[in-house]
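Got a structure here, written out as structure tokens. Questions coming.
Complex shown without one protein chain; remaining protein chains in place.
Naming follows writing order (A and B), and every chain is counted from residue 1.
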Amino acid sequence: MTRAEVLVIGAGPAGIAAATAAATNGSEVIVLDDNLAPGGQIWRESIAPASDGGPRQRALDALRRSGAQVLPGRSVFSAEASGVVQTLEETTSRVEEFRFDKLILATGARERFLPFPGWTLPGVLGAGGLQALVRGGYSVAGKRIVVAGTGPLLLAVAAHLAADRATIATVLEQASLQQLTPFVLSLLRDPAKLMQGASYRRKLWRTPYRTGCWVVEAVAAGNGHSLTAARITDGSTTWTEPCDLLAFGYHLVPNTQIAELLGCTLRGSFVEVDASQRTSLANVFCAGEPTGIAGLEAALVQGEIAGLVCAGRPATALHKRAAAARALGLRMEKAFALRNELRSLPHADTLVCRCEDVPFGDLEFRTGWTDAKLQTRCGMGPCQGRVCGPAVEHLLGWRPVSVRQPLSPVPLEALCMHGETTEVIHRDQGSI
Amino acid sequence: MQRFDVVIVGAGIVGSAVARECALTGWRVAVIEGATPGGGATGAGMGHLVVMDDSPAQLALTAYSRSLWQQQSPGLPKSVEYECCGTIWVAADDEEMADVHSRQRIYDNAGVPAQVLTAAELAQQEPNLRTGLAGGLLVPGDGVVYPPAAAGFYLAQAQAQGAVVFLARAASAAHGEVVLSDGTRLIADRIVLAVGAECDLLPSLPIQKRKGHLVITERYPGFLRHQLVELGYLKSAHKVTDDSVAFNIQPRQTGQLLLGSSRQYGNEDREIDADLLRQMIERAKEYMPGLERLSVLRAWTGFRAATADKLPLIGPATGLSDDPSLWLAAGFEGLGITNAPGAARLLMDAMLGRESAIDAEPYLPVRMLEPARLSHA
Partner (left out) sequence: MPEYVSVSINGVPNRVAPGTTVAAALLLAAQPNRISVTGQPRSPLCGMGICFECCAVVNGVPHRRTCQILCEPNMTVETDPMEFGK
């Protein structure tokens, strides 16, 4: 059992900023992350070493210098507000327990996947998902890719894939140009964003970027097992775009599971925090996307505020930046609001829950999330509703209820460990 | 104000089964459910269809009800996941093995096929049980269902015959009138309370909550073929005080394993009791060591509705109430799924004044007036 003065969960930009700020100002900090290396999603470690050495590298260097202890490969499956967290190390199956005085939740966000016919075909992946897999060694050179959905992530992903020598057939943004314009104009006032926009333009200069368009179907090849094309519409005309891969995502949803398990108050889908990033629980803080989808800058400044406050330092100097970043987030939310047509995409046989293969037709006439879960097993699979939950909320208006531990699958043995010394469970060759 | 022949409070497996019986008889039926149909004990427990012989009356009811499940099985939809996988009662030592033999005779006399398994035969049937066990009793006619879907099916069958489901809480249910939380009034000659462990509507209901824990794993097809119950299970179910655990594991059609069991009295807290969960898992590992490596998706708790003599209350509420309109189908403890169709049939028989296929007297609520009966287990 390990003690930490400040325990940070999540080593993405917010967690890195929080840990660095707290540790630099004297706190004993431990950072837990469930990925193989720090960086989260936007700063995910790549098999091809990063050419910039820019903000990501500087942040990681600062983290290293700060003295915070970073423990990757740990997934938090249990948490108590009294000050205990339990983790599972994926590769060794080791269970560890951490006690904290203060907790900073920097658990980020995940992509929102809205079902459409054919979306479960191999070849259809999340946009951020495909980017993560490319960083993990999947080469898309020579592949023809349609990137579709909504949000600023689409362009970033398309540029990244183009840099890996894929052909981006088209980028499709469901929001109309009219809806996007105020947001785009606000970006033009920011020199850094202007530069980033120019950089995307350079990488994607041949790629058609279409607003007000979305994918209505992923078309399978003859054998029915792989993708051959995407059917696309602008609301009046529908056409077919041949492609090897379809990378899609409808913006982001916050990862609030640990916050909910602890009992933090939510405002809508987000964790409610004050100007110091403090949640409704006095010793629990939250920074970044779980408080509102607002991008990198918000994550960095909120993380820093949380870290400073935990270390007993004032953070009021950062409040203005934080407010500006939050405002950007709200503009993004408006710009990328989902159109009604996306609710009508699934057919009766289109799967909504991929873990349990539950089709939309089985869900439509249930009375709510609990009823749907009980009768169809939707949300009862290993993803615990992380994929189908946002889809169901969007399609049917039901909000998934009650988060329970374990937050992710653990060996049975892990449920027996409570305040005991850790044991290694050998999960190699088994008779199963 | 709406009029019915019967109003059933509770759309769990028992309430739904009763609704089905009444609707198929041609009655105008209303079913009241304040939360989610099948979301109480029905949704929390194992869907084990098991003949249990902890008393002659329990044996008679479970055997009878199980036979009704078997009759219904061809007509059950896929979602109910009915599987006749059988139960093996596992004997850990010679003393328990002697118990196996005597129980085989009891089952045999009751017309329930049951077969003694030697240690070698047990190992062959279930390779993931540890070596060194003494043997077991195989009851091949026992089965497994997915309870919420079964309750949903019964309810849908009732609705197909015109039954009306009200998704609202019953604020009061007495003297032929049920008033819902939104003010709706339902009038009926008969009110059936099938309310699980919630006794607000009739405080004299002698039902106590018995909390249980369950764990479900990822899919491991082939790991387990039969439902396994340790013979110590009955000792656990017998205890009227004290917390206890007993090894009980079920293979689902999905390949997932459902692991239990625990019993706690006087604990109304929905939270998982980490210490008791650990004991339950340790007990399970004593029988199946390979379990410790399996991946677990969820752990949860539920409340069984227990009576002091471990038999359910089926029949008119006489003895617990002087309200002639009140009928009870309650207190099923860990046998709600097994006993639902049988209880529904017995209750129907009582309401129609017709003879039952088995002696219904042991389950009559009026017995609760007689202390002598309570000590007879």
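Rule of thumb we're sticking to: a contact is a pair of C-beta atoms (placed from the backbone, for glycine too) under 8 Å apart; a residue touches a chain by one contact, two chains touch by 3 or more.
This is a predicted model, so every value here is computed, not measured.
Q: Who touches the missing chain here, A:346, A:381 or A:406?
A: Hidden-chain contact among the options goes to A:381.
Q: Would you mind spotting which of B:166, B:220 or B:233 touches the chain that isn't drawn?
A: In the complete complex, the chain left out is touched by residue B:220.
Q: Among the options A:26, A:122, A:242 or A:263, which residue touches the chain absent from this view?
A: Looking across A:26, A:122, A:242 or A:263, the contact with the absent chain belongs to A:122.
Q: Using the document's definition of touch, tell me which of A:139, A:240 or A:316 contacts the absent chain.
A: Counting the whole complex, the residue in contact with the absent chain is A:139.
Q: On chain B, what residues meet the omitted chain?
A: 218-220, 254, 293, 295
Q: When the complex is taken as a whole, what residues of chain A touch the one chain not shown?
A: Output for chain A: 34-36, 41, 47, 73, 75, 90-91, 110-111, 113, 120, 122-126, 128-134, 136-139, 223, 225, 354-357, 381-383, 386-387, 409, 427-430, 432.
By definition in this document, only the chains that are shown with their structure count from here on.
Q: Averaging only over C-alpha atoms, locate the centres of chain A and chain B and give their separation in whole Å.
A: Result: the chain centres lie 42 Å from each other.
Q: For chain B, which residues are in contact with chain A within the complex?
A: Touch list, chain B to chain A: 35-39, 43, 79, 128, 148-149, 152, 167, 215, 217-218, 220, 223, 259, 272, 274-275, 277-278, 281-282, 290-300.
Q: Please give the residue numbers of chain A that touch chain B in the complex, ascending.
A: My answer: residues 93, 367-368, 370-371, 374-376, 380-382, 384, 404-406, 409-416, 418, 425-427, 430-432.
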